[in-house]
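This report concerns only the one structure given below.
For this view, one protein chain was removed and the others were kept in their places.
Letters are used for the chains, namely A, B and C, taken in the order the chains are written, and counting of residues starts over at 1 for each.
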């Protein structure tokens, strides 16, 4: 099953769709995923920040990504 | 017209009535009034504080009392 | 700015106090609600009685709000409602609500108002316990 990335807020606007399917083999870590996405979508690099969430938790760059993980790109939040 | 002092909270309990009429001539200042009342009702001296209000404002000891002023004894407040 | 200040012997309408301070120009509303706790200083409380010297309480509340406006000029709306009479456990004794354009000031101004209210506003509280009553804070 291909890895899918959920997109929110401005990242959805930048990519132009609400989810993004990764090529196989998918990036193996959060850091590799971010590198891949920033190369594909340079506008992501302009954001104040862009984090990756794995299963609803903020994930550090070295964290491994499993094929069943729920992955999302998290641009700067602005609740409240 | 005799000067009347409005009493609230524990000062009303100490004096045993809601207003207190001053003898004539009435004390001429806030400080003199407090001295008179503390002498008459020693329990007032046990309070954490006992202020005098003249026309709804806290009044310093040296303030003169006029016969038309609205005077009240203000024991420690505890709103909220 | 005219604050909404009142001392009432009726149950406090918290929603009305909050609605009174809301405005499209202020995005932040902070409110403090004081309710009757079931204990005080380790003693079980059954009921409270608040007595108020209304005219002076409103005068002093006005001073408190004026001081808050001086310290936080961005303060746009203020409501303070204090209950008097006999209150049961859980009843609302006081509501302070303030509206400001920015968040931090709403907290600071609301806290200043309730803290200062407790120091100067002429309201007295008598707590009723299982075994007696006491005027709160009267003695050292």
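FYI, a contact is a pair of C-beta atoms (placed from the backbone, for glycine too) under 8 Å apart; a residue touches a chain by one contact, two chains touch by 3 or more.
Just so it is clear, the structure is predicted and the values come from calculations on it, not from any experiment.
Trainee: Which of the visible chains would the unseen chain be in contact with across the whole complex?
Mentor: Taking every chain of the complex into account, the missing one touches A, C.
Trainee: One chain is left out of this view; which of C:110, C:123 or C:138 touches it in the full complex?
Mentor: C:110
Trainee: Could you please point out the subunit C residues that touch the chain left off the display?
Mentor: Within subunit C, the residues that touch the unshown chain are 14-15, 18, 22-39, 89-90, 101, 103-104, 106-107, 110-111, 114-115.
Trainee: Applying the definition given at the start, please give the residues of subunit A touching the unseen chain.
Mentor: Residues 6, 8-10, 13, 46-48, 53, 56-58, 70, 72, 74-80 of subunit A touch the chain that is not shown.
Quick note on the criterion: only the chains that are shown with their structure count from here on.
Trainee: Per the centroid of Cα atoms for each chain, what is the distance between subunit A and subunit B, given in Å?
Mentor: That pair's centroid distance is 72 Å.
Trainee: Can you give the whole-Å distance between the Cα centres of subunit B and subunit C?
Mentor: Each chain reduced to its C-alpha mean, subunit B and subunit C end up 25 Å apart.
Trainee: Measure off the straight-line distance from the CA centroid of subunit A to the CA centroid of subunit C, and report it in whole Å.
Mentor: 48
Trainee: Residues of subunit A that touch two or more other chains: which are they?
Mentor: none
Trainee: Mark out which residues of subunit C touch at least two other chains, giving numbers and ranges.
Mentor: Subunit C, residues with two or more chain partners: not present.
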